[in-house]
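This is the structure I want to talk about, given as structure tokens.
What you see is the complex with one protein chain gone and the rest in place.
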């Protein structure tokens, strides 16, 4: 992964076999991010794991092994005690141009990925929510 | 809805049963927005109404009652006489990871929504277009 920051824009280029979540957290660490917003994401991934939230403790997960184009990445990355927490939703495209998507749990770069983050000076934290089992976002 | 602004970035957190359009307009009012660009939007909605523009006076509308993940929100919000006008397109994901989308007419938060706006100093207005029946965007 290579990243370059200018003002509050961080541009990332990922390489084959890199893990998207790990590299996003690395880029945030390198560039001293508190909270970052994903403002752009394209490329192609393999072994993508997506989720759909049903109810507490019930996340419908699915793995897509075939390479899929990244059509959109949306979400944010915020600092937590142990490093960073990502909350990302992805839309992917197959060879027939069908779009699929969900809560992005995992994905490995197959060809390339070009992702752009916007550094936000807004401090947020995620707290466990007993009703949903999710880590809900709050402003500090 | 809670919102926090720093420089030109406005971060919104929406809560269950809140109406997305109403809360986006509220956030714009609170933060004195002229024109805002949606740069990120994730979460989960229910009772989503989507449209597809066919021709003048013919908007194919559909309502999705089941909760759907917000995979992407794209569009802008601009000041108008009576408050604000939103022009938003949404992409949503179901339990099977299928993606669907259209012109976003309405939607209620089911679990949470994390939306980020970029305040733009660009003044725009929307004027009725007799040929399409749409409110077309112009720069002031």
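As written, the chains take the letters A and B, and residue 1 is the first residue of each chain.
Keep this in mind: contacts are C-beta pairs under 8 Å (C-beta built on N, C-alpha and C of every residue); 3 or more make two chains touch, one makes a residue touch a chain.
Note that this is a predicted model, so its numbers are computed, not measured.
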| item | value |
| --- | --- |
| Chain not shown: contacting residue from A:20, A:36, A:50 or A:70 | A:70 |
| On subunit B, residues whose C-beta touches the chain left out of the figure | 8, 35, 37-39, 50, 52-54, 60, 62, 72, 74-76, 87-91, 99-103, 118, 120-122, 124, 132, 134, 136-139 |
| For subunit A, the residues touching the chain missing from this view | 2, 4-7, 9, 11, 13, 39-42, 44, 69-73, 91, 93-99, 111-112, 114, 116, 118 |
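In the analysis below, only the chains that are shown with their structure count from here on.
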| item | value |
| --- | --- |
| Centroid distance [mean C-alpha coordinates] between subunit B and subunit A, Å | 22 |
